[in-house]
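Note that one protein chain is taken out, while the other chains of the complex remain in position.
Coming up: chain A.
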Amino acid sequence: MTAPNANERRVCWGARDQLWRCLDENKDDVSQCQKLQREFESSCPAQWVKYFSKRRDYLKYKEKIQTEGFEPLDSSAKS
């Protein structure tokens, strides 16, 4: 399968941005944004959907660490 071209990329990113905005407004409640979620999944290749979901989780986690602080892991604890 060929890679998405510039236009297809743009459409995918737009859908992703809309979905993320909706999730931000609804405090990550996926049930409120079902329609946008479906749109996002249809606009982007499966790998990208997985990648962007992971990216969102990472960004949220990073934000959490930056605002709330974190507890360093115990050296004996397993990650």
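The rule is simple: a residue touches a chain if its C-beta (ideal position, glycine included) is under 8 Å from a C-beta of that chain, and two chains touch if they have at least 3 such contacts; residues count from 1.
The definition used in the following text is that contacts and distances are computed from a predicted model.
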Report the protein name recorded by UniProt for the chain absent from the figure; options are "SCO2 protein", "CDC45 cell division cycle 45 homolog (S. cerevisiae)", "Very-long-chain (3R)-3-hydroxyacyl-CoA dehydratase" or "Protein TRANSPORT INHIBITOR RESPONSE 1-like isoform X1".
-> "SCO2 protein"
Per the whole complex, from A:21, A:35, A:50 or A:64 the residue touching the absent chain is A:50
Which residue numbers on chain A touch the omitted chain?
-> 1-3, 5-6, 9, 13, 44-48, 50-52
